[in-house]
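Yeah, one chain of the complex is gone here, protein chain that is, but the others are all in their spots.
This part shows chain A:
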Amino acid sequence: MTATTPNRNPVQLPQTEFAVPGVRCAGCIAKLENGLMLDPGIASARVNFTAKRVAITHLPELQLPQLVNILGDLGFEAVPIAADVPDGTQQESREMLQAMAVAGFAMMNIMLLSVSVWSGAQGFTRDLFHWISALIALPTVAYSGRPFFRSAWAALRKKRTNMDVPISIGVLITTALSLFETFTHGPHAYFDGVVMLLFFLLTGRWLDVVMRSRARDGVSALLKQTASGAMVLGKDGKTRWIETKALSIGMEMIVAAGERIAADGIILDGSSSVDLSLLTGESAPQIVREGDRVHAGTLNIDNPVTVRVTAAGADTAIADIARLMEKAGQSKSLYVRVADRAARLYAPAVHTLAALSFLGWMLAGAGWHESLLVAVAVLIITCPCALGLAVPAAQIVVAGALMRAGILVKDGSALERLAEVDRAMFDKTGTLTRGRPEPVNLDNATDEQRSILLALSRASRHPLSESIRRTLEAAGTQAASLSKIREIAGSGVYAVSGTRDVSLGRPDYDMASAAMAAQLLIAGQTPFTIHFTDQIRSAAAETITELQRLGIESTILSGDRASAVAPVARTLGLTAQTAMLPEDKLDAIARQKKAGHRVLMVGDGLNDGPALAAGHASIAPASASDVGQNAADVVFLGDALTPVATAVRAARRTQQIVRQNFGLAIGYNVIAVPLAIAGQVTPLIAAAAMSGSSLIVVANALRLRGAAR
């Protein structure tokens, strides 16, 4: 997004963008913008509601964590958006829209003139109107045709062909012939047809771009930016915030409890437990002490620790995974989209047909001028106007329907690939399960215990207490009023309720299992131990059955231990491969591919990144790591697994509609082409046929609106 207000200050103030998924209404916009403006360090703030973002121009002294805090105080959870992400689609969509606007303007004006030619204008008037049409059409073809010419030229240079080759040839030949007709006072000029063709095709292209940029905005609003930086301890004993990019080996980071670690390192001071689930898929937190290695992207749970950086940026374990992903993603870029596959058959057929009709009329004794007119009529009629709209129209309608159901589809080719899968491979932690511990026995607690628990858990940011808080708040529990609340890091929360001491903390038995349990102590009562498990997503079993009904067999690929995977596999009746490294997951997918299967990979973690990139299609939950969300074709919101089956079903339904649309387009050609070959097609018939067939395919695509149910 570009800044809408020009900056009149001589010094360019830094601008930072945040994703704020919590903006839901006009009140939120006002609250956010006005609230931010109250801060003396902030020069301007502008909310983009469509993209759920806020752009803040601020003094350089104001650092990222402070800005996040200011936003947090206003009641909005905010995630910084990396500034160096190229905003290509925005630019592309604007260019398409401009080209479309020009083509639309030209189409309407030329049509205005054409109507009078069709209704019988003669002699000088007709010539004049043709000349004016030419004056409008030539710059329009030069301007609006660029996207097609560029892409056709790129394809031809690689000795390939795509949809844009027949379009470009048709447009150029028709324009040239119409110009000749105008010079020689001929009766028929096809300027209206050419420009209309461009307009309809650009509409299709623009829809395609809009779909991609909408999904991109949706996904970037979900990104958690694993760790955007760290508090670094300077030599002078002061701490300052340093971005991940600027971290270097030997720096000492202070990582607070609940923060993600920004770089690989060794713990210098303190002991804690770290959550590796995004990195390895392992569900149980790992205890780390002084001298232990920790990896970038993992979550520090219990205590603040000081970490000396041993690898940063391109050397971290995360960067290794990124390299693996890049290699794995190459096969996907070789995928040829349906429209281009159709064009490979269609283009030669159309060109042969046009050439044959030219030759036929020449042999039949017509002049070369008349024969050329017929050939051009054939080109115009067969130009893939409906084909160009058939695919994007269907895909954008279904993407809109899926988006309303909380499923974001990255692009059209994702839908096409998703429709073809016949094997599904699921990651366990965070994909089949919710990926966060949830209390299982709170129902056994008394009302008093529950209200004290809620009050205590509100005072801590520990993942276990946050999960208690969420569960109790959802159940509508009233919090007890406590006094003297204090949190001792690594131990628990302590307070006084009336006259009794209460506490919520680590159970007093062994450490290993303690990670997934907490204990509530109320003076004078027996301790109450809360157990946590990582629960299976709702509707998981139904989804697996549904996939089976669609002919897709599912298995589990997990990085977790066999003993942790077994219960999930048993519950869902799936076979599982366990303790897999990212490379192993890639191998498993490669084996299926070799056996002729097309694999749908469903996963969330960093360790799933390469597998997500390698799968024929891939789906990630919104709770996934940034890497997972970026690599996946489809991202779904919510706690249920149902969207996986919904997405596959909708994708298949889309392919069905696309095939119908192709059928309609071919059917229309079967009727119109003989007319064109017979020399019976006038510009009027061409214009009517073209717009008629386009409207029909769009109307057919609109039937997909309910496809996500």
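Just so it is clear, a contact is a pair of C-beta atoms (placed from the backbone, for glycine too) under 8 Å apart; a residue touches a chain by one contact, two chains touch by 3 or more; residues count from 1.
As a convention for this text, contacts and distances are computed from a predicted model.
The chain absent from the displayed complex carries the UniProt protein name "Cbb3-type cytochrome oxidase assembly protein CcoS", chosen from "Imidazole glycerol phosphate synthase subunit HisF", "ABC transporter permease", "Cbb3-type cytochrome oxidase assembly protein CcoS" or "Rubrerythrin". Of A:97, A:362 or A:637, it is A:97 that touches the chain left out of the display. The chain not shown here is touched by just one of A:105, A:118, A:180 or A:335, and that residue is A:105.
By the touch criterion stated above, the residues of chain A touching the omitted chain are 1-2, 4, 25-27, 29-30, 47-51, 94, 97-98, 101-102, 105, 108-109, 112-113, 125, 128, 132, 136.
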